[in-house]
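Complex shown without one protein chain; remaining protein chains in place.
So that you can tell them apart, the chains are marked A and B in the order they are listed, and the count of residues begins at 1 in each.
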Amino acid sequence: MAAARFTGSRVGESVWSTWEPENGRFELDWLEPVLDGAHERGIAVVLGTPTYAVPPWLSRQCPEIAAEHATGQRIGWGARQEVDFSHPAFRFHAERVTRAILGRYAGHEAVIGFQVDNEPGLRLPHNHGVFQRFVDHLRAVYGDVETLNREWGLVYWSHRLSTWADLWTPDGNAQPQYDVAWRAFLARQTTEFVAWQADIVREHARPEQFVTTCIAYGHPALADDELTDSLDVTAGNPYYDMQDGLELPDPTGGREHQWLSTGVWALVRSADRIFSSRQEPFLVTETNAQAISSPWDNRPGYDGQWRQAAWALVARGARMIEYWHWHTLHFGTETFWGGVLPHSGRPGRVYAEIARLGAEFDTAGALVAGIRPDADIAMVYSAPSKWLMQKYPPLGKPDGGPDPAAYDRIFDSFYRGAFDAGRQVRIYHARQLGEIPPDLAARRHPVLIAAGLYLADDAMLDWLVTYAAAGGHLVLATHRLRRSRGTVPLESRLAEAAGAWYDEFSNLAADLPVRAAPGSPLKAPADATATRWVDGLTVDGAEVLAEYDHPHFGRWPAATTHRHEAGRITCVGTVPGPGLARALAAWLAPEPVSGWWERPESVTVMTGTGTDGRRVHVVHNWSWQPVQAQAPTSLTDVLDGSWVPSGAVVRLGAWDVRIFVAT
Amino acid sequence: MAAARFTGSRVGESVWSTWEPENGRFELDWLEPVLDGAHERGIAVVLGTPTYAVPPWLSRQCPEIAAEHATGQRIGWGARQEVDFSHPAFRFHAERVTRAILGRYAGHEAVIGFQVDNEPGLRLPHNHGVFQRFVDHLRAVYGDVETLNREWGLVYWSHRLSTWADLWTPDGNAQPQYDVAWRAFLARQTTEFVAWQADIVREHARPEQFVTTCIAYGHPALADDELTDSLDVTAGNPYYDMQDGLELPDPTGGREHQWLSTGVWALVRSADRIFSSRQEPFLVTETNAQAISSPWDNRPGYDGQWRQAAWALVARGARMIEYWHWHTLHFGTETFWGGVLPHSGRPGRVYAEIARLGAEFDTAGALVAGIRPDADIAMVYSAPSKWLMQKYPPLGKPDGGPDPAAYDRIFDSFYRGAFDAGRQVRIYHARQLGEIPPDLAARRHPVLIAAGLYLADDAMLDWLVTYAAAGGHLVLATHRLRRSRGTVPLESRLAEAAGAWYDEFSNLAADLPVRAAPGSPLKAPADATATRWVDGLTVDGAEVLAEYDHPHFGRWPAATTHRHEAGRITCVGTVPGPGLARALAAWLAPEPVSGWWERPESVTVMTGTGTDGRRVHVVHNWSWQPVQAQAPTSLTDVLDGSWVPSGAVVRLGAWDVRIFVAT
Partner (left out) sequence: MAAARFTGSRVGESVWSTWEPENGRFELDWLEPVLDGAHERGIAVVLGTPTYAVPPWLSRQCPEIAAEHATGQRIGWGARQEVDFSHPAFRFHAERVTRAILGRYAGHEAVIGFQVDNEPGLRLPHNHGVFQRFVDHLRAVYGDVETLNREWGLVYWSHRLSTWADLWTPDGNAQPQYDVAWRAFLARQTTEFVAWQADIVREHARPEQFVTTCIAYGHPALADDELTDSLDVTAGNPYYDMQDGLELPDPTGGREHQWLSTGVWALVRSADRIFSSRQEPFLVTETNAQAISSPWDNRPGYDGQWRQAAWALVARGARMIEYWHWHTLHFGTETFWGGVLPHSGRPGRVYAEIARLGAEFDTAGALVAGIRPDADIAMVYSAPSKWLMQKYPPLGKPDGGPDPAAYDRIFDSFYRGAFDAGRQVRIYHARQLGEIPPDLAARRHPVLIAAGLYLADDAMLDWLVTYAAAGGHLVLATHRLRRSRGTVPLESRLAEAAGAWYDEFSNLAADLPVRAAPGSPLKAPADATATRWVDGLTVDGAEVLAEYDHPHFGRWPAATTHRHEAGRITCVGTVPGPGLARALAAWLAPEPVSGWWERPESVTVMTGTGTDGRRVHVVHNWSWQPVQAQAPTSLTDVLDGSWVPSGAVVRLGAWDVRIFVAT
């Protein structure tokens, strides 16, 4: 590890049964030589608490802590994260083992910080206690059942409650208002659990030690922005498809973004999502070493791809890159989750690739300590909208069934459009936007896309209009005007500001061609398409940007734009296909912050500002073909020190990346 | 509503928790202003009983009424129709609320009739009481277990009962004889429940008020002909794909017919199925307003399609068209089940389209009060055969798995063949045919297709042969000669009358080309195909109509025909592809009742007789392309009064329909 310039490691998060082999009997000594050895070699350690993996004796003695995937249906034991972490019996044992470990090791000089639990929020526990607290929570929020009946519209299908005890369990529920409240409550349980454990850890930690947990962003019971409130730094686990999954141009369009992203745009989006949790640089606690995932899906990268991915993450704000994991296991579920070392334990190609990266990080020094990435476009992310669309998606699959990834598909069509156009994106949670004065937001981010923002309260809608009034360019897309919350007056006001509204909508069985409207500033390419959804936009003062080519849908514009006081509101009535999304991004942000690099399609440029204020350009070639690009400004190569005058050619090899600072 | 010429509405069927917010506390006043307001505006009201949606307090107080989808596995509460409606505890509460509502409102002058429950038969409840009554029912039918052992063939796989208590529950059952008896018993529970509730309602109703329930024809526990015995009129809920789903020619072939039909032929089939329940005109209680179905499947029609669908339903016997529903909800599962009014509540395109139709109905007047549709061809429908084929289908899917829609695929291939040939169909339940003297049937319907009639007792087979002997042309297709019931003698007699029989059969992995036999009167097109199934028809006197082009299957004819006394029996040995099915229909009914319209493929003609005896021609153009057709007879346009001489051109716009009476 030292030879490969590893400077950090993570230990201890999966071995409760090693720390505490029997109820109340602790064995704590085994870690000491590990920490000592790390410290001697200059490797800092993040110490994990083991609570995500309860030992067999606890499962045997307290079977009631087993999480239930439906009321009364316990999840079998034998993997990990099978418990209802809100159960008091679990909390008792979790606190005891945490204090035992922290009491022993928090003071060790190798330990720079702590990870509490691991990838929390994997499950949606339907346990009795969880449900009863949910009812109490509703009682606290709504006061009486008549208010809940009215707010949730429970007259529908005869669901009016006569008393709180009437509330049905979530298993059979079909009501969206219930569903989204239940999902938000479950996410809050995760947040509360992590905060509870972080507080325990802090009682033992030194002031300079940080507390975090590692986040799998696709987990269902997770509100990452709320979760990280109680932490000192965000830590995320972005995994991604290697090999041809990183090729550009990307012919696949990517697959469903769960814990594994496909496509360069999706890798970058992963980083931007992690950045968004706290709007600051972050740690990568896990990412691809040799092979990831299930035994049937091993695809270790081509030479160069590890550097590429790591530098892309750094360019978007990563302050640390940790690999999962050091050596490949010889047993267990993750026997084929390949580590830096293969099964043989002998350094091989992957080790060499990562050692190469280690040397580069060493050379680059402080630059890796937290780049603040640039953004041409801001986008709003809404976890509640995603939760709702998982059960009630507006988009279907080709077979006619629901598409539970609908929220991501809508969001990603705009994200990827920006990426394809060479524009960089900053992602904000809706809650975070509300905390920024709209005029400040308009100055910081001249363009803000709200796509698939299905659940938004009056205050949020108000904020959006004010942002536009203050000079921002607000883009509303898909479902922004839905009257499902009964907020017609406010939404009407939003419609007025947009100069457009709709009453009708339709799914699309096939993509529709889209063309720029006569005189439109939009440069729609010949292959511009509308996909999957059409809002029947009715122009009421707005200018038409783009039109559908269809005898029926052609009556409505595909996109409109309208000046609103100092700013502008653009409405997009569909999920834009790649060509249309790219054209929209290019029009929305006409001058990319990265400057005008001359580059082939396989080359990307990511820019940002280092902690020392230097401007950084990270330039990738995502292909087998060596290429050259032309820099718009004078640059110095961080790794070899060479100087590139403005307008000079930058050469990149196959699957190459170069890191420059502006000079 | 009044402005759009609505003359009827339906209320009250989903709001038990509003009628009875707590056990025994009734709130009945709220409906009065609604009924008064309707009456003032000339809008008649069908009053529904709310029993399909039990309130939360009842679910809480009587959890034992929850329906079980498998023995002991309760369906979660939170949607509707979750209960075992045969449970006495449910019956007690259902009767009390029904009497409370009826006692209060049956006498209101706005109320013209009643709907009991709503779309009954959604589930197959496996509850203890249901199963125990099933055992009692078998005991009553078979007397002793030895008889059952023999009749069901329970020697097979060691299933002989020693006593009634030995009967296994349906969950693990693998025996077809058991399965079809169980399904028939469950359908009978639905029938009995509706009759029970209709009787209660009639105790309160005025003589001129009708009682009905609305039927979803795809429900699994439903025998619609038996169910409607206890009702005064049939009411059905045909939903259909709009937009390109109504295009002709139809390239898709339609998808599985569940609650949503695809294709014009399938829309018409829906109407013919509703007509068949009581062999008389009917009410449409629900059909597409703006958008139907799940959040991910909104496809509101093109301009004109609402008129088209409504007039098609009227042409096939509808006396009323009600839309589900008036305004789109802002909450609940059906938030995207778009009503006549959109979420905004403001009349929009859909309202305008339906108002246009309202005006047309107003102009057409009595014509809409019950057209008796014409038929070129009669077809037998067998719910028991369908039930059996859901678990033991004779057809597979491309992936090799069972095709639970096999019955419909067989039936529909002939139905659609008739439709494509411009022939109209009357559908009879097997039970209904048995009640018509065969010679009368032969006079009324010169052609009768029995396709997929897998379950038929000796009396039915006898009836079919007698029908042919009396001059009818009987068409037997797919499974008609199966010896699975041990009725070899009778079936042999059927074989003798047909001049053909088979012992062998095969599924087809790919379609086979079919050609007319030398000298055959059948005009088989070049693309005629056999699909999915081949009976090894052996000619024993019959004439060969069509042949397979295949080295193995070519040994058997694809279709035969044979004179039988005054009539004829034709055997079709396969599921005919569209071209072959169309050719068969054209040959079977050489002179369409509608007369010889000259028309492009996108134009259909539906004919029938109004209550006043006038002959009606309803002519549709199911396409974007304006077209013209040529009438075979002199007609008057019902809506604009214009006169079309015989042989003159009739023009139709895009997605247009014109209604004529013969003059």
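Please note the rule applied: contacts are C-beta pairs under 8 Å (C-beta built on N, C-alpha and C of every residue); 3 or more make two chains touch, one makes a residue touch a chain.
As the structure is a prediction and not an experimental result, all values here were calculated from the model.
Asker: Which of A:9, A:228 or A:290 touches the chain that is not shown?
Answerer: Spelled out, the listed residue whose C-beta touches the missing chain is A:290.
Asker: Among B:7, B:23, B:173 or B:279, exactly one should touch the missing chain; which is it?
Answerer: Missing-chain contact among the listed residues: B:173.
Asker: Check each of B:82, B:403 or B:420 against the chain that is not shown and name the one that touches it.
Answerer: In the complete complex, the chain left out is touched by residue B:403.
Asker: In the complete assembly, which of A:39, A:80, A:108 or A:139 touches the absent chain?
Answerer: In the complete complex, the chain left out is touched by residue A:80.
Asker: I'm checking contacts with the chain that's been left out. Which of A:109, A:244 or A:601 qualifies?
Answerer: A:244
Asker: List the residues of subunit A that touch the chain left out of this view.
Answerer: Touch set of subunit A with respect to the missing chain: 14-18, 21-22, 50, 53-57, 59-60, 75-80, 82, 243-244, 255, 290-291, 294-300, 302-303, 329-336, 342-344, 346, 348-350, 624, 654.
Asker: Suppose we count only contacts with the excluded chain; which residues of subunit B make the list?
Answerer: These residues touch the chain not displayed: 70-71, 152-163, 165-178, 392-396, 400-403, 406, 482-486, 488, 503-507, 509, 536, 551-552.
The definition used in the following text is that only the chains that are shown with their structure count from here on.
Asker: Note the rotational component of the Cα superposition from subunit A to subunit B, reported as an angle of 0 to 180 degrees in steps of 5.
Answerer: Rotating subunit A by 120 degrees superposes it on subunit B.
Asker: Just the number, please: Cα centre separation of subunit A and subunit B in whole Å.
Answerer: Whole-Å distance between the two chain centres: 48.
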